[in-house]
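Here's a structure for you.
In this view, the complex is presented without one of its protein chains, the others remaining in place.
Coming up: subunit A.
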Amino acid sequence: MIAQQIINAVSLGGVYALLALGLAIVFSIVGLINFAHGELMTLSGYALLAALVFGLPFPAAVLVAVSCGALAAVAMERVAFRPMRGASVTSLLLTSFAVSSLLKVVFQNGISARPQAVAMPSWMTGAFSFGDFTIGVGPSISIVVSALALIALELFLRRTVTGTAMRAAAEDFNVVRLMGIPASRIIATAFLLSGLLAGLAAMLWVAQRASVDPLMGFTPVLKAFIAAVVGGLGSLPGAVAGGFLLGIIEVLLQATLPAAVAPYRDAIVLSGVIAVLLVRPQGLIPAVRVQRS
């Protein structure tokens, strides 16, 4: 029982971490909190549904869905955010709200306001025994996928020129441009990565629920936003730490709170967030960013 709860906690934390990372990557480069991030997740969910309906085998459908998330993120930047480059933080924020609302309405009117069932393969919902413990296959896969995604991202940021340029751009974007590295490439890559991570998170989210609905992305991305703030907005290690922390605390409270207090779970979690921010206003692992006039 305890082992299962720990697996669930880490698994949910991993999903939050992937989403928070996507928000943090974009924020660290363009200073935009992309509230349409949740819709990237929803879109990937629908893409998975469509691919399965068209009869693609499950792995291929997942590949299609994740690619759709990534491409949609790049398209979102091209269409909505690039014309706003250099605009104030408020204008960018409102633009992201507009994109988010627009996509939600498109999902509601174009597909359906009601949840659509997604046929997940039966082995995903199974469980296996490990000594005395019974462990769910879904949450275990979720942990493995999150861990692999984090490692791959870390390697990309450390080992490749574009990754290094992105870390540099988070510190001082203009100087990266002085090196001859095109701003558009850095920004497009940031959105591509955030879309990939949203797509992966969507797969893990849908795997646990076996359905998609137009508002699917809202709650997890709200949580991821909280995680990113707790971790230190714009800090990538902070986003990961915040994501895992939030997921683990949520599940453990769920498991341990007495029934009378259980409805207050979110209130307790958010009080914890406030307490953390009172002690560390810059978050757990603050972002290194050089502020210039």
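Basically, a residue touches a chain if its C-beta (ideal position, glycine included) is under 8 Å from a C-beta of that chain, and two chains touch if they have at least 3 such contacts; residues count from 1.
Note that in this section contacts and distances are computed from a predicted model.
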Original post:
Can you pick, from "Anti-sigma regulatory factor", "ABC transporter ATP-binding protein", "protein-glutamate O-methyltransferase" or "Acyl carrier protein", the UniProt protein name of the chain not displayed?
Top reply: "ABC transporter ATP-binding protein"
**OP:** Taking the full complex into account, find the residue in A:Q4, A:Q108, A:S140 or A:T164 that is in contact with the omitted chain.
**Re:** A:T164
Original post:
Which of these, A:L63, A:A183 or A:A255, touches the one chain of the complex that we don't see?
Top reply: A:A183
Subject >> Missing-partner contacts on subunit A, residue numbers >> reply: 161, 164-165, 167-168, 171-172, 174-183, 288, 290
